[in-house]
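All protein chains but one are shown at their positions in the complex.
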Amino acid sequence: MSAASETQAAPTPARARDRRALARQAHAWLALLLLGSCIASLAIGASGASLWSALWHMASGEPLSQLERVVLFDIRLPRTLLGLLVGAALAVSGTVLQGLFRNPLADPGIVGVSAGAGLGAIGAIVLGASLPAAIREVAGMYLVPIAAFAGSWLSVMLLYGVATHRGRTSVATMLLAGLALTALTGALAGILVYAADDQQLRDLTFWQMGSLAGATWSKILTAGPLILLALLGAAFLGRALNGLAMGEATAMHLGIHVQRAKNLAVLAVAAATGAAVAVSGGIGFVGIVVPHLLRLATGPDHGPLLINAALLGGALLIWADVAARVIIAPAELPIGIVTAVLGAPVFLWILLRRRGVLDL
Amino acid sequence: MTLHASDIRHSIGRKTILDGIDLTAQAGAVTAIVGPNGSGKTTLLRILTGEERARGTVTLNGTPVSTANAPRLAAMRGVLPQSSRIAFPFKVAEVVRIGLQSGPHGRQDTLADRALEAVGLDGFADRFYQELSGGEQQRVQLARVLAQVWQPVLNRAPCWLFLDEPVASLDIGHQLGIMQLARDYAVRGGGVIAVMHDLNLTAMFADLIAVMKAGRIIAHGPPGTVMTDAILSDAYGCPLRTSTPPPRGMRYVLPQSAGRVV
Partner (left out) sequence: MFAMRSRASGALLTALSAALLAVMGAMTPAQGDNAGQPGVLSIGGSVTEIVYALGEGDRLVARDTTSTFPVEARALPDVGYMRALSPEGVLSVSPGLILSEDGAGPPETMEVLNASGVEIVTIPSVETGPGIADKIRRVGDALDVADKADALAANVEAEIAAARSRAEDLAGDAPKRVLFVLSMQGGRVMASGTGTAAASIIELAGGVNAVTEFEGYKPMTDEAVSRAEPDVILMMDRGGDHAIANEVLFGMPAFQPTPAAETGAIVRMDGLFLLGFGPRTAKAVTDLSQHLYGS
């Protein structure tokens, strides 16, 4: 063994460096996949409207038929964009939370975001009619998303307040408080569900299973900037999450502003997941499966992982939405069912393949 | 340029952990902190590295540690924890690279491999950290720390290694190698602070020893002065004899007597 002095460096194996290069190459491939998914989503649908003939019409200056215009611009395009945004939001939120909790199974549900959003949505669905008319008019059809978003923000803020003491956040306390909050919101929701009539109950069920069917340009304009901001913030967490993987003390020794990183992480997750859940209901598995697949393929380095998660999450959700729209056409499956049906087996496969490496 | 700690006091609840510690460590020397379990060694190290706050002052190269921000400290010193679990399946080279990119030498990619070689782990770059033995993992962590502050002297200021029981899970061969590494770092101008359990290795490699007992430093000085029967027996609460062979017939293996480690 030699001391740390001027000895000849051993020939460096190319393999370990390849994972980093691989992760970076994946940016391009996944961006291509995302682009392909968007095109597919615009081209595929239950009705006969064809993307290609529409493009042809536009190119030759002819007006589009009303069907083409509505289907492409009011249905498929908003859904594609929303699917992209929500998929990226959920995948990145999962990645960030797993890094923050140092646990590959962490999920936006844990921090209480989903619970709070759910309570907000249930409240809006069940109690909506009893709100003063002025509020109902202003909110219009966005009463449920607004309430869901407010619910998720309130729970995360509450959670963060409980877990942060004198400027330092205890991740373990946050986890436990998240469980408690989920139980509490579940109980409150149960009371509301009791008061719900038959129709409201069915609305609730559908909300909980998630859907992109209500995709409108207004939703994209409200949720979009929030999600994009959150994604941008999360992109800065790469180095911090790598350090945090070895514990908060080591992260601090590595020069990471730990509390700042935690604040940013929680903020980004609350914003991204809150907005996503508010506009599309409860969609599961994306936050767990996407980061896992990527870690297995290109390594757990959070820098490129966060970017790849956004790309793959967006692509995946777009495909899930295509499946939801087409499988039982002219009816539609709730997208949460599609992600669960696809996600659960993939998750099990991951666990079986890599039992040793995950070392939980 | 020194590490200077003055009147450090720290309690948890009503229990006093550190009861007025004064310590000065020089660059270019290996300073060892020894003492029984519960004497406050690790707590002291945490305060010296800026991980915990306490009453009193700590300065490193003239910079107060409690107010300096994390990146500033990271450019000056690296910290080796007692043990480290990583939550995700990182490879060895990736772990070392995390350290490399936290220090002033982030752009020099080759340092990662050189650090691994220095701790005797060349060829391990592509292994999964989680699959290694405890001793191998500890050496990977040391490589990470070395990659962070590779140059013992940077811009005419010394860099520092803070090591918390660096050889605890290593076999004797690797123990000697790692301690030699720490010594070399000091010889080339860096500062080394190590919390140690092994008294023999401490005697071999430390320039200065601080003996702790119940939150206080009861002895402070070079091995010759500090490692006496009286001081050590008092510190550890059992009758210890220095430089005395065991009863006739009983075997003993001393690192001090080891041949030159390659």
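In order of appearance the chains are A and B, and numbering begins at 1 in each one.
We take it that a contact is a pair of C-beta atoms (placed from the backbone, for glycine too) under 8 Å apart; a residue touches a chain by one contact, two chains touch by 3 or more.
Since this is a predicted model, take the numbers as computed values, not measurements.
Asks: Where does the absent chain touch, in terms of which shown chains it meets?
Replies: It touches the following shown chains in the full complex: A.
Asks: Among A:Val138, A:Ala297 or A:Leu351, which one touches the chain that has been omitted from the display?
Replies: A:Ala297
Asks: If the hidden chain were put back, which of A:Leu51, A:Ala89, A:Val156 or A:Leu305 would touch it?
Replies: Going through A:Leu51, A:Ala89, A:Val156 or A:Leu305 one by one, A:Leu51 is the residue touching the chain not shown.
Asks: What residue numbers in subunit A mark contact with the hidden partner chain?
Replies: Contacting residues on subunit A, toward the hidden partner: 14-15, 18-19, 22, 25-26, 29, 32-33, 36-37, 39-40, 43-53, 66-67, 70-71, 74-76, 141, 194, 197-199, 202-203, 206, 211, 213-216, 297-298, 322, 325, 328-332, 334.
Quick note on the criterion: only the chains that are shown with their structure count from here on.
Asks: Using CA atom averages as chain centres, what separation in Å is found between subunit A and subunit B?
Replies: Centres of subunit A and subunit B (C-alpha means) sit 43 Å apart.
Asks: Quick check on the complex: what are the subunit B residues that touch subunit A?
Replies: Answer in residue numbers: 46, 49-51, 69-75, 77-79, 81, 84-95, 98-99, 101-103, 109-110, 113-115, 117-120, 122-123, 125-126, 128, 130-131, 146, 148, 150, 174, 177, 180-181, 184-185, 188, 261-262.
Asks: Any idea which subunit A residues touch subunit B in the complex?
Replies: Touch list, subunit A to subunit B: 1-5, 7, 9-10, 12-13, 15-17, 19-20, 98, 102-104, 239, 242-243, 245-247, 249-250, 252-258, 295, 299-301, 354, 356-359.
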